[in-house]
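Here it is, the structure, as structure tokens.
Missing here is one protein chain; the remaining ones are kept as they sit in the complex.
Up next is chain A:
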């Protein structure tokens, strides 16, 4: 099939610029169709179009690639989604007009409870735009002529973006030069709030452009943007902001328990902690002599192992408050080590209320305020344990 295609290369390009006339319906792609045409019309007139009328190449091109969704299909899905949303709202007894996505999620979780661990495997009902991957609409018109002038680069949106950015850079530089020439150049010390935001990552840029990029392309683009910002800090704010995402600062999320006061006027604070399957509640009193009672038993008797007691010591030792607080705690579940870990977390959280913000930050960085996410891994079939395989026998 290849040889005839090559031979008809020149006449084909000639064909591209001819008007539309009916041919036969294609089942195959461009080149294959041309070859078939040649075979049929061998020797006959070459001036025959490869396009059909009503049935446009959109459909054929769509059939070539796997799982492309047509615009109509997506539209139909959106309609169905909206109708379904209204039905769901009616089912849940809520107002269909003000039924948000969170309400939908809640309703689905209620109607289809799933015990699957993988969150993405559970039933979801979202807008089709979030479910179906973004498709590129066909890039060329009826005459086969691509819409975009950079189509033949292969990565049209990327190169057009680069072109646009470079244009903006040149504009900004020109303006700067003009200002300098006029002598009105003012040191612009208005630094943009770049802290707390980051550039897009490659995957996000790919999503935005609906195009595959290489690492070098991405790096080049970011470098261009940085260059733009070095020339003038607040250049093209809205344009640049499109490519920045905010970064949340973790530590501000720490809750500080309020202090409570009991009958004698002694301040105390309660909180909970957990580790593996142990759950603990600790009550830390402000003034004391370092006594700790676990489930009514002294901690020396409850934890005969030194390691567990060292775990209990850690929060106090870290804050240098070894003999200053009294603690009463209750714990259930798990084994001795996990109970010790749970109590440690509960005590650390309770101590937050007696301590300055800075020290809370230090504790967080030391890992005292984080729940240990490690749980026992499930045993898999075909293996002896979670990781251990059966003994391998050669024969």
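Just so it is clear, a contact is a pair of C-beta atoms (placed from the backbone, for glycine too) under 8 Å apart; a residue touches a chain by one contact, two chains touch by 3 or more; residues count from 1.
We take it that contacts and distances are computed from a predicted model.
Going by its UniProt record, the hidden chain of the complex is named "Small ribosomal subunit protein mS29" among "Small ribosomal subunit protein mS29", "AP complex subunit sigma", "SRTD2 protein" or "Phospholipid-transporting ATPase".
The missing chain, though absent from the display, is touched by one residue of A:204, A:310 or A:384; that residue is A:310. When the missing chain is restored to the complex, the residue among A:91, A:219 or A:322 that touches it is A:322.
Chain A meets the missing chain through residues 290, 297-301, 304, 306, 309-310, 313, 316-317, 320, 322-323.
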